[in-house]
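Following: one structure in structure tokens, then a few remarks.
A protein chain is absent from this complex, but the other protein chains hold their places.
And then subunit A:
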Amino acid sequence: MTRKQRRLTLIGVAGCVLAVALGLVLYAMNDTIVFFNSPADIQAKSVQPGTRIRLGGLVKEGSVQRGADQQITFEVMDAEAAIKVNYKGLLPDLFREGQGVVAEGILESPSVFRADSVLAKHDENYMPREVADTLKKQGHWQGEADAAPKTQ
């Protein structure tokens, strides 16, 4: 094999691997990415039922109902809208009524959401950032009422 052929082989193999990787990334970008929406976004953008989304907002006070076998329903709301969430599983430790939550799952109808995972904040210092941003955008941000001192 001449020097030139060797170099071409190397470039060819590298090109193929990169092309395959690029194809995979572009395809996956279309298919596997999940958008974050607040209840108001779902109404405003009229998200199609059956879409996989991340839903974020505050857990509505008094809306949490526990059924048999860890079936749980609650409502996630923001300043403008609310949506009912069904979830089977254990809720995170810091799941509280009136506090921020992010649920990932399928939108079943414009007002019902089936979550397969529910995330709350990791500790007392902040609420999920997406939720905080949404509330700020809607002008209902009141600071983190129960947050730690400002020095943190």
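As a convention for this text, contacts are C-beta pairs under 8 Å (C-beta built on N, C-alpha and C of every residue); 3 or more make two chains touch, one makes a residue touch a chain; residues count from 1.
The working rule: contacts and distances are computed from a predicted model.
Set against the options "Putative spermidine/putrescine transport system permease protein", "Transcriptional regulator", "Cytochrome c-type biogenesis protein CcmF" or "Amino acid/amide ABC transporter ATP-binding protein 2, HAAT family", the UniProt name belonging to the omitted chain is "Cytochrome c-type biogenesis protein CcmF". Residues of subunit A in contact with the chain left out of this view: 1, 3, 6-7, 9-10, 13-14, 17-18, 20-21, 24-25, 27-29, 31-36, 54, 66, 68-70, 88-91, 93-94, 104, 121-126, 128-130, 133, 148, 151-152.
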